[in-house]
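Have a look at the structure below before the remarks.
The complex appears here minus one protein chain, its other protein chains still in place.
Chain lettering (A and B) follows the sequence in which the chains are written, and residue indices restart at 1 in each chain.
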Amino acid sequence: MDVFNFLGRTREAKARLEQHRLRLYRIAYAWTHNAALADDLVQETLTKALQKSGQLRDPNAGDAWLYSILANCYHDHFRRHRVTEEIDNHILTDDSTPEKESSEQEIVLKVRAAIAKLSEGQRQVITLVDIQGLSYMEVAQILNVPIGTVMSRLCRARYALKDLLEEIAPKLAAAESKIRRIK
Amino acid sequence: MNTEQKFSDEFLNAFVDDQLSLEERQQVYACLATDDALNRQVCELRKMHSLVKLAYEQPPVPPHGLKSLSTGRKLGLGLAAGLALMIGGVAGWFLHQSPAPVPTTVAQAIAETRDPTKVLFHVSDGRPEHLRNALDEVEGLMQHYRKSHEKARVEVVANGDGLSLLLAGISPYAERVRRMQQEYPGLTFVACQNTIDRIRQEVGLDVKLLPGVEVIDSGVAQIMRRQQEGWAYIQV
Partner (left out) sequence: MRKLFLLGFMAVLSFGMIQINASYAADGDKVIYHVNLGNEQATDALRNIQNHLAVDPQAKIVVVTHSAGVDFLLQGAEDKNGNPYEGTVEKLAAKGVEFRVCKITLERRHIDPKKVIPEAKLVPSGVVEVTKLQQQGYAYLKP
């Protein structure tokens, strides 16, 4: 019965794509630091991916293509909206309220603030590599730049990050052992 | 930057990100054994890598949780981002309590007065071995409750590909379904009208249901209704 296959295939495609949502969301959030916008971008990405899913796909192929779609959605969004999008408040404000004094949480916020300050190209590269673990080659394809550009942006991004985070160096040292446990 | 630096920054970053060939990696390892400055450099890079990873492991999500590929938003309770990964399945949140445990010696007497356990099995996969598994699980459950003298009301709701379980001339288990209907009075097989309509529209076929099979408007709607009435849900 054709209808059974058709229903089944679409269901499976959707299910497979939903698996990627949180991972895509992490990247979208790291790029925009705006939860609502990141949610919208990911939704747009998965919807587009679903439309294309009929044409593909080797189920064993990597996820890089999804991030290409995300990168395109991201660029389209900012082409349409000339003003800089509002960044979630907690990233920029410097107040550590008593509730947030957990030093790990403070580090997290400071790192996010530093990432937000990077240039767009550096931010995209460093997040795709560090959060999603994509290879330089994949990142080059996703962002449509030469691999040399990926490497130099990453270099500069990590230097910039180091500078931006200098002020919390003592806390970082304290948290070092915790970080080592993260794989 | 160190003028005596053997490896470029790009090279070291690539080392930290595992983008080097085996030989290239071995070169770096060889130097790391003796070069303190190199060690510090690599360490710094690794630290940056870990920090970025840490900073986004638990990103904040919008108040109502992440969207889904179905319409609108899913429920968010801080779980939303995690739930967004979950496929299929219904998240049913119940507030009712289960009956207090009773001694087996009086189980039979009390069973008659207790509310029956209500379970909805959802079948949406039409592959024969899957259907067979589903029927096995349903029977297993019915027998368990029979043995423990508990009343159970069980509905098997079939939609999508799973509807084939209940179609005359198509179901590989017509006879077993009939037997189970006779054997377990608390058991009902239910077909989804929406799927029936779909089939007519897509394929032009007017399906015939097995005898004794009930029909509801929509499998999905039925599942929602039953959940709100406190039924447990199992997708097999």
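Going forward, contacts are C-beta pairs under 8 Å (C-beta built on N, C-alpha and C of every residue); 3 or more make two chains touch, one makes a residue touch a chain.
These numbers come from a predicted model, not from an experiment.
Peer 1: Which shown chains does the hidden chain touch?
Peer 2: Result for the missing chain's touching partners among shown chains: A, B.
Peer 1: Quick one: say which of B:5, B:27, B:181 or B:194 touches the chain that got left out.
Peer 2: Considering all chains, including the one not shown, the answer is B:194.
Peer 1: For the chain left out of this view, which of A:22, A:114 or A:129 touches it?
Peer 2: A:22
Peer 1: Using the touch rule from the top, list residues of chain A that touch the missing partner.
Peer 2: With respect to the unshown chain, the touching residues of chain A are 7, 10-12, 14-16, 18-19, 22.
Peer 1: Could you please point out the chain B residues that touch the chain left off the display?
Peer 2: 57-58, 61, 68-72, 74-75, 77-79, 81-83, 85-98, 117, 119, 121, 124-125, 130, 133, 136-138, 140-141, 144-145, 159-160, 194, 198, 201-202, 218-220, 223-224, 227-228, 232-236
As a working rule, only the chains that are shown with their structure count from here on.
Peer 1: Roughly how many whole angstrom separate the Cα centroids of chain A and chain B?
Peer 2: Distance between chain centres, rounded to whole Å: 26 Å.
Peer 1: Could you please specify the touching residues of chain B with respect to chain A in the complex?
Peer 2: Interface residues on the chain B side: 9-10, 13-14, 17, 19, 44-45, 47-57, 59-62, 66-69, 81-82, 84-88, 124-126, 160-161, 164, 170, 198-199, 202-203, 205.
Peer 1: Within the complex, which stretch of chain A touches chain B?
Peer 2: 1-4, 6-8, 11, 14-15, 17-19, 21-22, 25-26, 29-30, 35-36, 38-40, 42-43, 46-47, 50, 88, 90, 104, 107-108, 111-112, 115, 126-127, 129-131, 135-136, 151-152, 154-155, 158-159, 161-162, 165, 172, 176, 179-180, 182
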